[in-house]
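Rest of the complex left out; these chains stay put.
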Amino acid sequence: MGIRIFATGGTFDKEYNEITGNLFFKDTHVPQMLTLGRSRVEIDFRTLMMIDSRDMTEQDRETIAQNCLHVDEERILIMHRTDTMVETARLIAARVTDKTVVLTGAMVPYTFGSSDGLFNLGAALAFAQTLPHGIYVAMNGRALPWDNVRKNRRTGFFEELS
Amino acid sequence: MGIRIFATGGTFDKEYNEITGNLFFKDTHVPQMLTLGRSRVEIDFRTLMMIDSRDMTEQDRETIAQNCLHVDEERILIMHRTDTMVETARLIAARVTDKTVVLTGAMVPYTFGSSDGLFNLGAALAFAQTLPHGIYVAMNGRALPWDNVRKNRRTGFFEELS
């Protein structure tokens, strides 16, 4: 059995609407990024939702956690907006044991220049394969446990609490 | 202490010479790729050589292995051309124990379109942080032990021997 990947929206998959000048969701890019990376990891991909986490509710988080619980896979990767990644990780930790769940995202949309998306996807997929059971946030090349990480809103980087 | 990264050349760092139409080495791109990925992993970077492995000798491999032995770091990432990555891994395994050494590269030069470089760098950096001591080849999103991997020269993908 391989890795289960869930897409939930977030900056990762935003695109630029040239008529309005706004950003919007069109399709997820994860499958094409895995092809670009020439990945041979066995994965099962599913889009759960395409929501900017500023619009994400506790019910949406519960949906993500329930999906983690009920899939057969023991190793799960979740693409998520960075602003509330820790909140979602916390809820999953309250629901899910005996699995390795890794959350990742991007600070810059994949379709733009200067995106950290490909790098984060590679790192998170590797962490999902090797980390012991637990819930982790994988950003900036590192994986931190859900209860020892926060996003520094000034710099945009993720750091340990301690 | 962080991760030691060695650059040794390979397709990863090739560039296109528009006057001759040939590919050549200019500078390594790894530091700028780590910045693009917004990496916060503590690393120490060193260029050992810039050699296409078709020109790589046993002496060059020995140089790489000796550097792995003598640095203080216990976790090492080596950027290497893919064609002879397994040969170099084999020699390192004969010289180095008690360290985690991960070799990675790219099938397409980083400066070109459609490069697997960023994805591989993210994955390999994650594997270097989490894998138990041993020598590994990290390509196509997976890390395989040096003695259970080969490059399929027809498809370009890395696969297990068994």
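First chain written, first letter: the chains are A and B, and each begins at residue 1.
Note that in this section a contact is a pair of C-beta atoms (placed from the backbone, for glycine too) under 8 Å apart; a residue touches a chain by one contact, two chains touch by 3 or more.
Owing to the predicted nature of the structure, the values given are computational and were not obtained by experimental measurement.
**Student:** All chains share one sequence and 2 are in place; how many are there in total?
**Tutor:** If we count all chains in the complex, we get 4 identical copies.
Definition applied: only the chains that are shown with their structure count from here on.
**Student:** On Cα atoms, by how many degrees is chain A rotated relative to chain B, nearest 5?
**Tutor:** 180
**Student:** Quick one: report the Å distance separating chain A from chain B, using the average Cα coordinate of each chain.
**Tutor:** From the centre of chain A to the centre of chain B is 26 Å.
**Student:** Touching chain A in the complex: which residues of chain B?
**Tutor:** 33-34, 36-41, 107, 114-116, 118-127, 129-131, 138-143, 156-159
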